[in-house]
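Just one protein chain is left out here, and the rest sit where they should.
A and B label the chains in the order they appear, each numbered from 1.
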Amino acid sequence: MLEILTPLFLSLIVGGTLVGIIFGAIPGMTATMAVAVCLPLTYSLGLENGLALLLGLYVGGISGGLVPAILLGIPGTPSSITTTFDGYPMAQRGEGEKALRIGIVSSFVGGIISLIVLWLFAPTLADFAIKFSYVEKFLIIFFAMTVMAALSSDMLMGVFSGVLGVFISLIGTYDISNGGNGELRLIPPGTEYWLESGFSLLPVLIGLFGLAAILEQAEIGVPKGHSAKDLQVGKSSSFSFRIFATNGVNLVRSSLIGTFVGILPGVGGSAASIIAYTNAKTFSKTPEKFGKGEPAGIIASESGNNGLTGGALVPLLSLGIPGDSTTALLIGAFTLQGIQVGPLFIGNNPVTWDAMIIAMLIANVAMFVMMYFAIRYFALVVTIPKHILFPVILMMCVIGAYTINYGIMFDVWTLLIFGVFGWLASKIGIEVAPFIIGFILGPSAEVYFVKSLESFGDLTIFFTKSWIAVLLWVLILGSIVGSVLMSRKQRRMNQ
Amino acid sequence: MGDLTRVTIDFQTSHLIFPTLIACVLGLLGLAVLIRDRSKIAAAVPYWRGVLEGMDKLRFFGALVLTLLYFSLMVPVGNIWPNTGLGFLLCSIPYLLATGLLFMHERPLRQVLPLLIVAVVGPVFVWWLFTYPLFLSLP
């Protein structure tokens, strides 16, 4: 057991986590990309050491995304999208440091809770996860979508924007590898050459949140001063761990939701934080504060997306099936070494299994320590003059868009298209947050909806499939009713 | 219930089901928005005139045009030295410098110099990072 813990093993985890945080913190670079570029290294490192590096990258990459999400309003990775909703408003109020601390602590707790779940219950949970057929998966996605209504300042426009996001996400082929028939649809004549595979998520995301924000700044002449209020680290921090006392339930629930979404193959990594956020808002006593700088929103989002890390390893290690796009790459690390992953993996490879658990644990601790003490350096980002910061962000967005699919120029154009769209949207009242959520969830919603009907041939199946389906309906209705009530309350207050 | 709720899906045309459904919902919502916000929509022309008047046209359109140029030139320049990423490197340096200068209000040397350094060092570092350690393609 202890022989795994070599200095090399430890330094690979810590180094991996650090590189992961940097990848996550740069808009456009993702955890998936960090793992992808380092995957070939694992061949010469050997399995345990290779996994140590990759798991460090994974944990770091998912966590690093919160930094630009909070300080710049640009999600560093798709899974930190919901962190921007409350983190950036807090930074604009001058509470950036507090938001960062909340995010980092939540990430850590989410990572540790999911690790415990992974360690203790992996095989059992995998058996539970296979009870989720197309029907239940559709309902989960549908539940995540209900947050569109809740997130918008104007409900009608918000829902319209969300449905528009779904619509745009369907452009291109009905993807065969997700179970579609490979036929094109919704493509304007003459654009088949470019739009065959539709728009990719990452360029759309950084276009809407990165480029659009810079265009808005350009429109008002790039006023001098900093992009968020100065973070006077340590001076006026109102952060205290007491905030978690009132949010304990939220923290644990969001971590478990993230973990569980990770366990379900095919629901997707970005959905984890969205669902955790939806839940937090549905059960909150002050849902109207969400989206305006509510710490509970950051807690839900960050513990949710770090909860994903342990969860996504469950199906990988107990079914041989990855839980998200990053763990899909880990399969490569195993097969390169001639190790099978499947239901017998844990029993057959106890040493590797222990090494993975330890690596995840150390990675989470390393992530926490490094990020918590690096806050003062993160805060420096805000002090960079805008005329230097913005061009550099633009360049990083271009690199992210170009490299996300290993060199497709259309992804860079997508960035520009959605940058301009994001700017226009803010002018005509289309809301970006529900739009991007619709865009993220649209493709899975389609596949699971159509496949449910294709397989079971009856509309009632959505209600009668299982007790899980019924439970999900309760959550969906709860979320919708909650949003409607909240919207009424606000209208009354405005009058 | 029985027959009312039964549906048969033809796999060959199943790519149209969900888009049609979503298009209908989108259409209905769009109609609702049109009806509710008709007065705002009627005032679209003056609204946009106001937006145009209020904006810093030089910086806004300048940034757009520079970005367009940047994106359009990257690939042709890169094709001169295929698969080396030099298209990215050679286009990024002037782009960073130009947008930086555009976004500045006063341009004293004391402020231009750091920009110049970032505009050169930034792309070179990124190019080196992606070409060697990360081994990823750039245009």
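Annotations for the structure displayed:
Just so we're on the same page, a residue touches a chain if its C-beta (ideal position, glycine included) is under 8 Å from a C-beta of that chain, and two chains touch if they have at least 3 such contacts.
The working rule: contacts and distances are computed from a predicted model.
Missing from the rendering is one chain, named in UniProt as "ABC transporter substrate-binding protein" (options: "Alkylation response protein AidB-like acyl-CoA dehydrogenase", "ABC transporter substrate-binding protein", "YCII-related domain-containing protein" or "Bifunctional protein PyrR"). Only one of A:G266, A:P391, A:G419 or A:G438 touches the absent chain when the whole complex is considered: A:G266. Here one chain is not drawn; of A:I130, A:V249, A:I428 or A:L485, the residue touching it is A:I130.
Of A:S11, A:S197 or A:S426, it is A:S197 that touches the chain left out of the display. For chain A, the list of residues touching the undisplayed chain reads 36-37, 39-41, 43-44, 127, 130, 133-134, 173, 175-184, 193, 196-197, 265-266, 315, 319-322, 328-333, 335-338, 340-345, 405-408, 447, 451, 454-455.
Panel shows chain B; residues 11, 81-84, 132-133, 135-137 of it touch the chain omitted from the view.
Here is the rule we use: only the chains that are shown with their structure count from here on.
Remark: chain A residues 37, 156-157, 159-160, 163-164, 166-167, 170, 173-174, 180-186, 211, 214-215, 218-222, 224, 385-388, 390-392, 394-396, 398-399, 402-403, 406-407, 409, 412-413, 416, 419-420, 427, 429, 442, 445-446, 449-450, 453-454, 457-460 touch chain B in the complex. Per the touch definition, chain B reaches chain A in the complex via residues 1, 5-9, 11-12, 14-19, 22-23, 25-26, 29-30, 32-33, 36-37, 48, 51, 55-56, 59-60, 62-64, 67-68, 70-71, 74-75, 88, 92, 95-96, 99-101, 103-105, 111, 114-115, 118-119, 122-123, 126, 130, 134-139.
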